[in-house]
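For this view, one protein chain was removed and the others were kept in their places.
Read from first to last, the chains carry the letters A and B; within each, the first residue is number 1.
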Amino acid sequence: MLKTFSLGGVHPAENKISAGKKIEVLPTPAQVSVPISQHIGAPSTPVVKKGDSVKVGQLIAKSSGFVSANIHSPVSGTVFKIDNVLDASGYKRPAIIIKVDGDDEWDESIDRSPELKKDIDLSPEEIIKKVGEAGIVGLGGATFPSHVKLSVPPGKKCDVLILNGVECEPYLTSDHQLMMEKGEEIMVGAKILMKALKVDKCIIGIENNKPDAIEHMNKLAQEYEGITVQPLKVQYPQGGEKQLIDACIGRQVPSGKLPIEVGAVVQNVGTTFAVYEAVQKNKPLFERVVTVTGKSVKSPGNFLARVGTPINDLIEAAGGLPEDTGKIIGGGPMMGKALVSTDVPVTKGSSGVLIMPDEMAHRKQAQPCIRCSKCVSVCPMGLSPYLLMTLSEKGIWDRTEEEQVMDCIECGSCSFTCPSNRPLLDYIRLGKGTVGQIIRSRNK
Amino acid sequence: MSTLIISPSPHVHSGDSVKKNMYGVIIALLPALAASLWVFGLGALVVTVTAVAASVLFEYLIEKYLLKVPSTISDGSAVITGLLLAFNLPSNLPVWIIIIGALVAIGIGKMSFGGLGNNPFNPALVGRVFLLISFPVQMTSWPKPMANVGTYLDATTGATPLSIIKEGLKNGEKLTDLLKEIPSFADMFLGKMGGSAGEVAAIALLIGLVYMLVRKIITWHIPFAVLGTIAVFTGLLNLSNPEEYAGPVFHLLTGGAMLGAIFMATDYVTSPMTPKGQIIFGVGIGVITVLIRVFGAYPEGMSFAILIMNAFVPLIDRYVKPKRFGEKVK
Partner (left out) sequence: MNVVLITIITLSALGALAAVILYFVAQKFKVYEDPRIDQVEEVLPAANCGGCGYPGCRAFAEAMVSSDDISNLYCPVGGAEVMSKAAEIVGKAVAEAAPQVAVVRCNGTCENRPRTNKYEGAESCTIAATLYGGETGCSYGCLGLGECVDACNFDAMYMDPVTGLPVVIEENCVACGACVEACPKDIIELRNIGPKSRRIYVSCVNKDRGGPARKACSVACIGCGKCEQVCAFDAITIKDNLAYIDYEKCKLCRKCVEVCPTDAIHEINFPVRKPKPAAPKKPAESTEKNAPEVKGNDKPEEK
């Protein structure tokens, strides 16, 4: 039997429409707006000002703390202004807006040759420093700065690196395609990460709905010592860090703890590719593969887009916005965010743009809970979603905390499965936010 | 392009619905319905139609005129209550008593608590137990199986296997002699015995169980816990004194054991939310049922056992938590 995580899980319709579509390079747009906060942690501090001319890959905003990330110019051109622009959630947040000149002039230090560079010259410390400098964050969607994850805290020991090639979100195919086209680079990236973490074991977890990727990666892994591919049963949310560790090596991260507690570090395959580029080619993170997909989209595909490109450009490249569009989602359908407009820019965390036709975009009317307990049985963290929702709705925060609301990974399995269409996760998220604040103020 | 819709994630849904689950249960009840028609004929038909129609009508009237809320009769839960109520009644019960039962089941058992999802006790059982206490004579005269296919009120009656054993033991008869008076296990399995309209045919109820398990409408925990407990408990009693206590097969096939374990105890609303809790709940029902059957005054205790355990559900849910992720110590 194929491995998977031990508690709960659902299996939404996969709809991987764009699977197998070659990664297309999106033309650079006329103007980009690069938000200074596109990662978890403190917003970066801009180091350019209006009128400065920048090259591709040049640092434009620097990390402002330990948990923060550098941001590099994705284009060559002139800084038009630093201003508040509409972000994905309809709030205005500061961003660096750059007018693009036609040359697309890259910083000289970046090695643009396509040759694979296998030898790793840097020491572990240098690798971590390089990853930090290159502004690499978790590209699976969580956008946690990678160098922080690689810095194993004193007293803890890491014995295995797990690469996340699960892509359990329906519709999304960017990681799948990246593995097919850049498998070799990912292998070298894995070796780099292994060196940085000082481990000799690496497991690449891939769900069984990507047999071509499993086969391809398996073949490549033969040449790289210590790297194995672990095929996994298709089950959402297998891409969740804790679920993936459980699925691959059968260790469960305790409540409130980080994966390093059980000796594992998880990195997304996209992140691993970015690490390869940063360490071997000196190329900072300023572009990524984005899936543009949806039932009515004319030509769904996977695109290599520069950060800051308006999502509109991506949609145009996939054949334009369909007539019947009801909802545009940044990310996958389970955890992605509904966008208020197509003007919002691609960020480091954009794994996909999903365009939903109107008839699929609406929620059904919520009905009273019939206590069917399906939410309990699908919760991958072993929580009681029905109870957490009621407690949050009534504002009984102490019991919400007691019921371990902070363990919720917001995967949405409960809302997905609820036969009464209840907005379980909406309220649980509210409870998690409020309880989080209460805990923080208590610890002050 | 119309106005963009914004909502929190997830943006897709499994397509599961209350209706799908309820109609699934109704489909699972159809074999039992067919069996009851086969065994009890016309009477079963009248009782079932009356109970279902009355339940649906009362739900409609209460929602429309008393609560003044949108009608929920289309979700199928009232139909299920009606069916289960009918399955728990003798097939020669007069129509007016059935209507009172449906009124109590829907009016007091369900709607007085706020409708589907809020009732602490299984509505059909509330109706049934109300009738059992109010009309003990009518509720315990059981038409003979296979002999009354064309009759309704004037059916010839006989005792159920459970009451034969209970009365016989009380009168000092030997168990081995009594077991000869009741139908064979094979007949009981097929439903050829006295009893409530829908509870007799174990085979039909088991088909329903398999259907519900395959469609994932219910999980195995409650039915297996109930039946397993009854089997183990009566098995131990039987081993301790085969002269006095009937064996597990007898107890599993007679009375409402199958119907209760498969359809009544598994009612979503009135059962615990966690697998562990469901097993505790099922074991409790099994133990209480056997205690009532073997040591109590009534020959059958399934209804009471389920109602008693229903009352414990909030307590079970308060203290029995699901297995949390990360609890496993490596």
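Observations on the structure shown:
Here is the rule we use: contacts are C-beta pairs under 8 Å (C-beta built on N, C-alpha and C of every residue); 3 or more make two chains touch, one makes a residue touch a chain.
It should be emphasised that the depicted structure is a prediction, and the values quoted were computed from it without experimental measurement.
Only one residue in the set A:H39, A:R251, A:R371 or A:R429 touches the chain that does not appear here, and it is A:R429. In the complete complex, the hidden chain is touched by one of A:H11, A:K62, A:R363 or A:R399, namely A:R363. Considering B:P8, B:G24, B:G228 or B:G296, the position touching the chain not shown turns out to be B:P8 (whole complex). For chain B, the list of residues touching the undisplayed chain reads 3-8. Residue positions on chain A in contact with the hidden chain: 89-92, 338, 340-341, 362-363, 423, 426-427, 429-430, 433, in rising order.
Methods note: only the chains that are shown with their structure count from here on.
Taking each chain's centre as the average of its CA atoms, chain A and chain B sit 49 Å apart.
Of all residues in chain B, those touching chain A in their complex are 1-2, 4-14, 16-18, 20-21, 75, 114-118, 219, 268-275, 278, 317, 321-328, 330. Here chain A touches chain B in the complex through residues 6-7, 10, 12-13, 90, 170, 242, 246, 251-255, 257, 262, 321, 323, 325-329, 333-341, 354, 356, 358, 360-364, 367-374, 376-377, 379-384, 386-387, 403-404, 407, 410, 412-413, 415-421, 423, 425-426, 429, going by the rule given at the top.
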